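Only a single protein chain was left out; the remaining protein chains are all shown in position.
Going by the order they are written in, the chains are A, B and C; count residues from 1 in each one.
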């Protein structure tokens, strides 16, 4: 299955008084992962989507298990794959590892929304096709 | 059931290009809620716990449903209650509302950890008793 | 001279691996201070200003001296006063203390900007008058 990856080094700004990743900051990194997937994987940047086309992809649900702490300067590999593509939403599996050790795993549900009305709407054909094509790839980075 | 509450106004720093709460920032606010509950509800501040007693309460699992967007200057009421008190962990229900409208609901699992060893350990008697006493209250802020 | 104040407790989310305020986070707190001054001191909330009237007050210059570190759970008092009110800008003095000890002091320059054109423009009469009235107060919180 196609998997999208990015890499993030744990920075001083990420860690807490215990010297480990402050867990709320993982969610910023998960959003970065989704943003990179839209730009590089689906060829639809967030700037284009939000600012020009006035559409958004808010997160309706997210659940994460944290398996082990991440320390300053750890090199994390984040991965994303599509678990399910629905009419107005998609479910993504996410994972982060460091040197083969799982740090987090979970899933999130994005909803395709019209920013003016604030209502969900079916994925447009180009974005649906981009997701389907991307899912059909034999495993970019998998 | 005893419920712990705090209130947070949605600030300029919280919102995204769409003018609504950027969802990763909710997790910082959820951590603030837990921090306030420890300090005010359990009388064990994070400073005391982390820096003096070298214990931590990392989040092992979190899941959140987002029901409606929060806008700049919305007054959010966050609520926390204990769903289950285990030997080395506890499960908390969380919720945020604005003027009666649900914004998010979910739960998280905290684990009691020794910072030096990085291992989980049973709740100490004072902290366990503080949680039990707090849970038995008829509903502070409920 | 009129001084606007707010209070902020140093939270777990603010501190770094050394257990002290991570200095970039002070700038978020300084922005909160300016936001509160607009809402409470000048009666012009950022929501009204930015989202309804499409005006912004970007920071053109800021300089800060950090005098002493702030620790987890310190109660900081932030203060703001107007050093100079110009045609399209204003210069604010800022300060933060804890129990009488200076933590930071500095100044910043805000520019009144039209969001559509991205150009600076003279303060509107109501906002200029609000600033002048506020400056003339004998010292709210001084």
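The rule is short, and it goes like this: contacts are C-beta pairs under 8 Å (C-beta built on N, C-alpha and C of every residue); 3 or more make two chains touch, one makes a residue touch a chain.
All figures in this text were calculated on a predicted structure; none of them were measured in a lab.
Participant: Of the residues listed, C:8, C:64, C:77 or C:98, which one is in contact with the missing chain?
Facilitator: C:64
Participant: For the full complex, which residue in B:16, B:63, B:79 or B:137 touches the chain that was left out?
Facilitator: B:16
Participant: Of the listed residues C:24, C:86 or C:122, which contacts the missing chain in the full complex?
Facilitator: Only one listed residue reaches the unshown chain, and that is C:24.
Participant: Provide the residue numbers of subunit B that touch the chain removed from this figure.
Facilitator: Subunit B touches the chain not shown through residues 12-13, 15-17, 19, 22, 24, 72.
Participant: When the complex is taken as a whole, what residues of subunit A touch the one chain not shown?
Facilitator: Missing-chain contacts on subunit A: residues 11-13, 19, 28, 31-32, 35, 39, 45-47, 50-51, 71-73.
Participant: Kindly note down the residues of subunit C that lie in touch with the hidden chain.
Facilitator: Residue positions of subunit C that touch the missing chain: 17-18, 20, 22-25, 27-28, 30-31, 50-51, 56, 58-66, 69, 115, 118.
The rule we apply is simple: only the chains that are shown with their structure count from here on.
Participant: Using mean CA coordinates as chain centres, what's the gap between subunit B and subunit C in Å?
Facilitator: Chain centroid spacing, subunit B to subunit C, equals 29 Å.
Participant: Please work out the Cα centroid separation of subunit A and subunit C, and write it as a whole number of Å.
Facilitator: Their C-alpha centroids are separated by 34 Å.
Participant: Taking the mean of the C-alpha atoms as each chain's centre, how many Å separate subunit A from subunit B?
Facilitator: Centres of subunit A and subunit B (C-alpha means) sit 24 Å apart.
Participant: Residue numbers in subunit A touching 2 or more other chains?
Facilitator: Counting only residues that touch two or more other chains, subunit A contributes 17, 22, 24.
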